[in-house]
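Please find one structure pasted underneath; my questions will follow.
Omission of a single protein chain aside, the complex is shown with its protein chains in their original locations.
Per-chain numbering from 1; labels A, B and C assigned in written order.
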Amino acid sequence: MTTQRTWGGRFEATPAEAMLRLSASVDVDRTLWRDDIEGSIAHARGLHRAGVLTEDELVAIEEGLRKVGAEIERGTFFWDPSKEDVHMNIEARLIELIGPIGGKLHTGRSRNDQVATDLRLYTRRRCGEILEWLAALRGAILDQAVRHVDTLLPGYTHLQRAQPVRLAHHLLAWQEMLERDAGRVADARRRLNELPLGSGAIAGTTFPIDREQLAAELGFERPTRNSIDGTASRDFLMETVNALAILGVHLSRIGEELVLWSSQEFGFVELSDTFSTGSSMMPQKKNPDVAELVRGRSARVIGQAVALMVLEKGLPLGYNRDLQEDKPSLFDAVETTVTSLEALTGAIASATFRPDRMVSALRHGYVGATELADYLALRGVPFREAHEVIGRLVKLALQQGVGLEELPLTTLKEAHEAFDEGAYRVLDNELAVERRGLLGGPARARVLAEIEAARARLAG
Amino acid sequence: MTTQRTWGGRFEATPAEAMLRLSASVDVDRTLWRDDIEGSIAHARGLHRAGVLTEDELVAIEEGLRKVGAEIERGTFFWDPSKEDVHMNIEARLIELIGPIGGKLHTGRSRNDQVATDLRLYTRRRCGEILEWLAALRGAILDQAVRHVDTLLPGYTHLQRAQPVRLAHHLLAWQEMLERDAGRVADARRRLNELPLGSGAIAGTTFPIDREQLAAELGFERPTRNSIDGTASRDFLMETVNALAILGVHLSRIGEELVLWSSQEFGFVELSDTFSTGSSMMPQKKNPDVAELVRGRSARVIGQAVALMVLEKGLPLGYNRDLQEDKPSLFDAVETTVTSLEALTGAIASATFRPDRMVSALRHGYVGATELADYLALRGVPFREAHEVIGRLVKLALQQGVGLEELPLTTLKEAHEAFDEGAYRVLDNELAVERRGLLGGPARARVLAEIEAARARLAG
Amino acid sequence: MTTQRTWGGRFEATPAEAMLRLSASVDVDRTLWRDDIEGSIAHARGLHRAGVLTEDELVAIEEGLRKVGAEIERGTFFWDPSKEDVHMNIEARLIELIGPIGGKLHTGRSRNDQVATDLRLYTRRRCGEILEWLAALRGAILDQAVRHVDTLLPGYTHLQRAQPVRLAHHLLAWQEMLERDAGRVADARRRLNELPLGSGAIAGTTFPIDREQLAAELGFERPTRNSIDGTASRDFLMETVNALAILGVHLSRIGEELVLWSSQEFGFVELSDTFSTGSSMMPQKKNPDVAELVRGRSARVIGQAVALMVLEKGLPLGYNRDLQEDKPSLFDAVETTVTSLEALTGAIASATFRPDRMVSALRHGYVGATELADYLALRGVPFREAHEVIGRLVKLALQQGVGLEELPLTTLKEAHEAFDEGAYRVLDNELAVERRGLLGGPARARVLAEIEAARARLAG
Partner (left out) sequence: MTTQRTWGGRFEATPAEAMLRLSASVDVDRTLWRDDIEGSIAHARGLHRAGVLTEDELVAIEEGLRKVGAEIERGTFFWDPSKEDVHMNIEARLIELIGPIGGKLHTGRSRNDQVATDLRLYTRRRCGEILEWLAALRGAILDQAVRHVDTLLPGYTHLQRAQPVRLAHHLLAWQEMLERDAGRVADARRRLNELPLGSGAIAGTTFPIDREQLAAELGFERPTRNSIDGTASRDFLMETVNALAILGVHLSRIGEELVLWSSQEFGFVELSDTFSTGSSMMPQKKNPDVAELVRGRSARVIGQAVALMVLEKGLPLGYNRDLQEDKPSLFDAVETTVTSLEALTGAIASATFRPDRMVSALRHGYVGATELADYLALRGVPFREAHEVIGRLVKLALQQGVGLEELPLTTLKEAHEAFDEGAYRVLDNELAVERRGLLGGPARARVLAEIEAARARLAG
């Protein structure tokens, strides 16, 4: 065969090496091989139903494509960069295997609708995988929450100890964030679930292909409604990768907390040896690498989300070759996300939390100050005034190096006449948490109910 | 009053000017005033139901807040930067108006859940506005589509004339993109529609506030389920602004096409004088400023989407002051989007398309080449071979400076024996378009049906 | 006057409100007023030298422009959005003040080269301001370094205590980062210091203006060398804002450390009351707001850097109206940076570091492990083997709850025969630091020398 390029007819020269390096995408887009073969088989069946392929031709093409797929799966397939992309590599091999009949496969479609279809198949498939990993991670978090319903720790704002909460309550905050992430990924998957095949290069094919049947066969909800949009739009990629970027932000926030909590200063968690590493120079180190890597990798996903939006902004319709460059960003975002989810799930499942260190942190945090202020407010003191009073008492306690509960009643009464003995009761951390029994609060019964509800939604 | 800061109790020094410049946000967050007052009134009612405020106190606070709102609306309100933010400005004025009772309003809430509530009210409200503008823009596009069902133009790929389509079909591609944008904005609005009020600073309030009633009163679907998540999470902002960024990419693509089509080279559209401007130096110029500005402004929305994701990545829970910086990005993204939608709607509604220029572009585009290839393919020639044959014919026609339809039949037959007289029929543009009657194609009946369906969905 | 728009000649309709909202930029670009007047005065002088303006006309225009400037400075100037931008507002007012002669000012220039000139004047001026603030911040850091040459603390990697260093050494790391930032800002300023005025709208002016004299008068190194490039390029903005974004990353890293060090867990620093704030709900809180805000605001600068790159990518030459949108991003990046630098300088200058807490952290960190490994290596044990040996000893010490220095010699000798009494000497933190006297190391003399050298470069 003199050329492997589909567009060689009117050209006299062969592309220079430089151009090939720029335009060859097979190293990247071979990731789509499974989807390309799935889409091609469905297309061949569509062509057969449309009378373009005979039964025999269909059988030959379908068997040929399966053979190609098997070769790729086995690793015996030779990917040839001079054939540019995954589509041409597979088609050329098909023709090698079954002869010129293989050339009929491309009837009634263009690389434009072909690649749009492959991308949707791929993205849909990987979104499903990500949703499964998200469920696993949320499950691991809920399992730890069950174990730590009775573990108290300071809730932090501004990284300052603020108020006592249950560790299970804190972990439920992670679960909430990730549940919304799952919602976004599912929404993206639902919205992209339309079939562009049949859109041709821009204006649709003339062959009497039944696009609704084709869509059903490939599990799409419906065909895309406009051939120009079907070949030129990639908002389904932007939406998906944006959702992964937000998920990445959440994984990074969890990672940040694990890094903090792993420090000697906090000491709230010990990651299992499996998910930590040491230092090549400092023998005493146990580094929370899993948390750092997850935090760091989310930067890449944000970068890829940016790349996709920048890529498309300002392109006129329909297909422009710039769109070839959407693949590295998509694939990297997906792979990075899956790897992070997988490792973080294992890390959280195997992490050991340290109730002793958490309790110790509570003791030195003046986290009861809000309780005292509320105590005054409940006795009719305007909240702003109560707040000022307690602020002065905290300052006094700090100066004396004592806890609020160690200040004598006379001191309290000097600060405000509304104080009496009951003030000391509100400083108990367990009671403070239990007073917060409202919906969304850290009281024991609430937290147990939320764990159950979250488990039910996860199972549902 | 010695201080307007809520946290002044334990401090000895007053913040330096530099710190005030850094931390004062009232110039930005006053945008939230309407939502802050709405949220505060609902909160006061909740406090009243919880027995914290008497009937009289509630009435005083509610009337006071409405007075503050009226002052702001009239422009007579004095915004004081030394009172830092919108919340303190409103509260301080309330206390001025109704006395110390005003201080009770802040009972049972924190600035953390207050601002989270305000932001959700604001975002929900503005999403609604954006959806209305999106509907207007889609309506304007559909109106033009109705007018141009019978206008043919070349569809372009790689900015090269590719195949003939109807202008209405091209405009429907815009409508499809924007319809998905509306779906994303609506999804973001639905997902954020939960009430964080009652979450306190991080651990929830101890006052017996009925959060479900409060949520219902403010039109939220439900209260947030976790107090830490409710105060520390801003993925609802990331999701919303990411959706606006994708919308911005689409507006930019439409803008790019209007700029191209407004050029003397294309000449496919003339924007009305209202939506064009001239040059201060070159009297002959009529610049498509509306399209350029819309295209340019979408860069800002992408930048703001990045800013929000960067802002949150790596923050531990709960609230961190960094989050103050989410507001400029949110507000700018929303305002930029609304302004762009509004102007682009007017520009498209008043634009004059030029069927004559479009037809002229069709004539010189060899856009019938695919038809000829399909013609051969239908006669049993493998598509790859047909493609090569037509490629050679196009080259020949280019060399002779003629159209494909001007090549004699002998030339065609020399190129491939499968040609006969029927070949010339497939080169008619109108017929070429009509052959593409499949779902998503540009044939007249399909386009009419899609316009009707789109109108129905828009109305629905 | 019937119209304030410079391009009104050939138009019949007035722009709609929507278009005005989209296109009016005076609310933003009035920031350029000082630079616009400076540039206009120089331009008027150039026109006079070129014989276009008489001496009297020049005097009138120059005095008129100064009057306009004074009005703006006093705040009595009326900014009229219907006059679109800062340039038209100033020119219209000039004409009001001095009559039709004012109209001659725009001879030989276009808004395109005018705005390019204004932007360079503005950016050059603000870069100078940023460099001054950077010097102040570096000075404040060096002052603290001087105070803390003898304060030891653990250096952290992976947020784990790693090895002992001097606080001054750690602070010098900040100074190094910021010194490179200053280098980048200075490079950006140097590269942009070329005058575009005279480039006209795209092709240069026909008036015999001496651009080299004009450049010299405005303090530019030279005129731009190409009129198309001079009006269409904005890489000077991208470079400047990118440099500010990297600076923002560094400020954020410093901010992150201040937040960590302000936590009760670390307790390494106390920010002065001036640069902290409290909580509206929790009276005990002292939040490191300055550090959080600086950290958060750097996200905005990154977002603006993205916006500028996205804005320009894909625009053909020459000027496109999209470029109007570069101003909000530039101004916000500059203002955000200045405010952050100013506040952080004050915060660091007034911060109190806590040597007692730092020493306490050293004691419990096994930071001497590397010393022991090096000790073995110096005695001929291959480093990898030494590392393994010490790793086992650390594990043993952790299990026994003792420091490495508390392990008896017999234990050491069991671990490796190369140990003897000298091993205990290397565990002394002060000595460990002093052993690192190499260039770039934390030994006392090195640190003192580096402080001196940094001061000298700062003064130079």
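Heads up, the rule we're going with is that contacts are C-beta pairs under 8 Å (C-beta built on N, C-alpha and C of every residue); 3 or more make two chains touch, one makes a residue touch a chain.
Keep in mind that this is a model prediction, so the values were computed, not measured.
From the options C:R93, C:H148, C:H169 or C:K327, the residue with contact to the unseen chain in the full assembly is C:H169.
The missing chain, though absent from the display, is touched by one residue of A:M19, A:A70, A:V402 or A:A445; that residue is A:M19. Interface note for the absent chain: among A:R184, A:R300 or A:R446, the touching residue is A:R300.
Only one of B:V68, B:A369, B:L407 or B:V447 touches the absent chain when the whole complex is considered: B:A369. Along chain C, the points of touch with the absent chain fall at residues 6-10, 100-101, 103-104, 106-107, 112, 155-159, 162-165, 169-170, 172-173, 176-177, 180-181, 183-184, 187, 191, 198-209, 211-212, 223-233, 235, 238-239, 242-243, 245-246, 248-250, 252-253, 255-257, 260, 295, 298-299, 302, 305-306, 309-310, 312-321, 370-371, 374, 377, 382-385, 387-392, 394-395, 433, 435-436, 438-442, 450, 453.
Against the chain not displayed here, chain A makes contact via residues 5-16, 18-19, 21-23, 106, 109-112, 200-201, 259, 272-287, 289-290, 292-297, 299-300, 302-308, 310-311, 320-325, 328-329, 332, 339-340, 342-343, 345-347. Interface residues of chain B with the unshown chain, by the touch rule above, are 156-163, 259-260, 262-266, 278-289, 292, 306, 309-310, 313-315, 361, 364-367, 369-370, 372-373, 387-391, 393-394, 404.
Definition applied: only the chains that are shown with their structure count from here on.
Counting the residue numbers used at the interface between chain A and chain C, over half appear in both copies, so the two copies meet with largely the same residues. Shown for chain A are the residues in touch with two or more other chains, namely 156-159, 162-163, 260, 306, 309-310, 313-315, 370, 387-391, 394.
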